[in-house]
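With one protein chain removed, the remaining protein chains of the complex are shown where they sit.
Lettered A and B in written order, each chain numbered from 1.
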Amino acid sequence: MSARDLLLKGGQIIDPSTGLNTIGDLLLRDGKVESAGDRIGTPDGAEVIDCTGLVVSPGFIDVHCHLREPGREDVETIATGARAAAAGGITAVCAMPNTDPVTDNQAAVGFVLKQGRAADSARVYPIGAISIGQNGERLAEFGEMVGAGAVAVSDDGKPVVSSQLMRTALEYARAFNIPVADHCEDPTLAAGGAMNEGIVSARLGLRGIPAEAEEIMAIRDILLARLTGGHVHLCHMSTKGSIELIRWGKERGIRVTAEACPHHLSLTEDCVEGYDTHAKMNPPLRTMADVEAVREGVRDGTIDVLATDHAPHHNDEKARAFADAPNGIVGLETALAVNITWLVKPGILSLATLIERMSCAPAKLFGLPGGSLARGTLGDVTVFDPTRSWKVDPAGFRTKGRNTPYGGQTLTGRAVCTVVGGRVVYREA
Amino acid sequence: MTSPLGKDLLGLEKLTAEQIGLILDTAEPLKEISERTIKKVPTLRGATIVNLFFEASTRTRISFEFAEKRMSADTVNVASAGSSISKGETLVDTARNLEAMKIDMVVIRHNSSGAAQFLAERIESNVINAGDGTHEHPTQGLLDLLTLRQRWGSLKGRKVCICGDVLHSRVARSNIWGLQKLGAEVAVCGPRSLLPSAIGEMGVTVFDRIEQAIEWADALNVLRLQLERMEGGYIPSLREYNRVFGVTRERLDRAPKEILIMHPGPMNRGVEIDSDVADGPHSVILDQVTNGVAVRMAVLYLLAGNSPRLAEAAKGGV
Partner (left out) sequence: MTPSRSVVLNARALERTLARMADEIVEQNDGTDDLVLVGIQRRGVHVAQRIAAVIAAREGVEVPRGALDITLYRDDLQTVGPRPIVGRTDIPMAIEGKSVVIVDDVLFTGRTVRAALNELADFGRPARVRLAVVIDRGGRELPIQPDVVGKYVEAQAGARVDVFVLEQDGRDEVVLETEPVA
């Protein structure tokens, strides 16, 4: 708890959860929102930050990142990941359970929470595994993990291959009111694939992953959500077909929610040209038609949430022949800028909708505190400059990972100040 | 002081028709060297070439080795079995070690697409791709072009059909780009399960039946069908493959014109090609092998020359 009040003065306060969009002041007291919008005098002893020309919004929440601890602390720790998040304007992250060992029991969940608190930066919420060891066989103990602080379950990194197991997970999760997040990939169709299947993969001689590998699992999960009434959350949707399927499910009132990631909104399979392993991720970068469809999905709400799928890897592991390199890129520190550059600047999303997808919706869908500046809400706030241009320099990242396809690019939009529980955890130097 | 091909030969897709023409024009007179009693010219004296084979290969490695030796280069063969490659050394470390040993050229065969480019970006030496995964095998493509050009004079307007497992074939890709650049019409024929799904976007005609391909083509380049493809479930059986897609004498006899038959080897006789076709009068398969050495000599000759260290040695020598 913060002893001093914090006054964010004169910014454009945008809070889609309350419909607020005004120039004014935001006062945080005792770690909570005290008042938002009204111009107020500075309370005695309050810390004041001038937010003139900046946007003040409820803190961004990333429901999908890989913090690598325990197991690969050389690549990322919960602390470095949390600080990277804060530097990207993200006040809370959900850590995927595909660590070593897997976060598949209450003790492991407790460890992630403990490390998150010790990091003393962005909040870290654990996601528990669906199956023990993420082996896709036996259900993990959802109840105990939720009791220990897990906010969702997922076998991310791998799909839940067995439809029966997925059905059971969706049914069982209902008791705890948590989403079951699935990495949609038909493993037999995608087997050995290194990039999107198409003309580029044909030319480069790389094994392709067809869009259908994602779409088959997406529709299976949607149908299982219909069958069970459970809440399925589809991770990192990347194809035009997936967007259409999710839209179909939502139209029928099925409890399906979905996320998209900055790279699938900004880059295409052409980035793989030259065998650049920074363009290797799963799901792979797709075609321009897919990118446009996913953007439209974000715009019309078919995609509920913008997440990062932040996945740091060691440079040595990325410095390999394309097929041998691991999947994934870092994203915590570039997500806001990529989203602004490719969604807000071209006029696809308003700033308010961007904030809704990056803050309000994730809080609501994952049942997390925050995502709002209503009085009495958790004092997690992001202050950002939506017009600032900056050049991405991976060497300056707070994450240990340097694996980004955006290195050297000039992006627009940058977090200036990140506030967690009424306390500044990041402030631009 | 750059070579007309640039530093490396990684694939035919990025070469111009002029560059390909230069390689073929250079290869022609080099064929004579292999006819001499003393099959050797001093051109690459003092140059060190490493043949780095991460994947088993007999004919390509031997062909390169002959080419190198006939140009008087010093060669070292590194094969994956028994070397540090098999001990998990990364490609990066291999590259750094090679660089530290002051070599001039590397011929690399690797099972990953893009491996040659990966190496080329990390070392100063010239890199020649001797086959990377399912991407390209440029010297094979070049020797195929040379073989056809010797028969036809020009490839313009000629029809060449690549038959078989195009999906997994680096030879197919190098052939498609090379043939198209030299003005030939290119088709592919094989079961759709062995063709890339985006094959239509590569500017080639697709024949589902070998009979159609034979009716259309001036030459067939018959690819090797890896036995693993059956185990991988791409085709039901080799027997059926031969019956439906095999290039057989009976099928060729029905062709409206003479068709040249090529095969990059090693052949699975009785699977993708029958023996009496492979050994028949229209087979140019052995010409391909002969041309392979000449084309590789040409590539070595054309790539050499932007090595500063060799330039120094040359000044001090002779």
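As a convention for this text, contacts are C-beta pairs under 8 Å (C-beta built on N, C-alpha and C of every residue); 3 or more make two chains touch, one makes a residue touch a chain.
Treat the numbers as computed from the prediction; the structure is a model and nothing was measured.
Colleague: Tell me the shown chains the invisible chain touches, ordered by label.
Modeller: Within the full complex, the chain left out of view touches B.
Colleague: Would you indicate which residue among B:73, B:188, B:204 or B:302 is in contact with the undisplayed chain?
Modeller: B:302
Colleague: Please output the residues of chain B touching the missing chain, sorted low to high.
Modeller: 1-4, 25-26, 28-30, 32-33, 36-38, 40-43, 71, 298, 301-302, 304-305, 307, 310-311, 313-315, 317-318
Everything below uses one rule, namely that only the chains that are shown with their structure count from here on.
Colleague: Could you grab the centroid distance between chain A and chain B? Build each centroid from C-alpha atoms only and quote it in angstrom.
Modeller: Going by mean C-alpha positions, chain A sits 46 Å from chain B.
Colleague: Which stretch or stretches of chain A touch chain B in the complex?
Modeller: 197-199, 201-208, 210, 274-275, 316, 319-324
Colleague: Show me the residue ranges of chain B that touch chain A in the complex, using the header's touch definition.
Modeller: 13, 90-92, 110, 112-115, 117-118, 132-136, 170, 173, 196-199, 201-202
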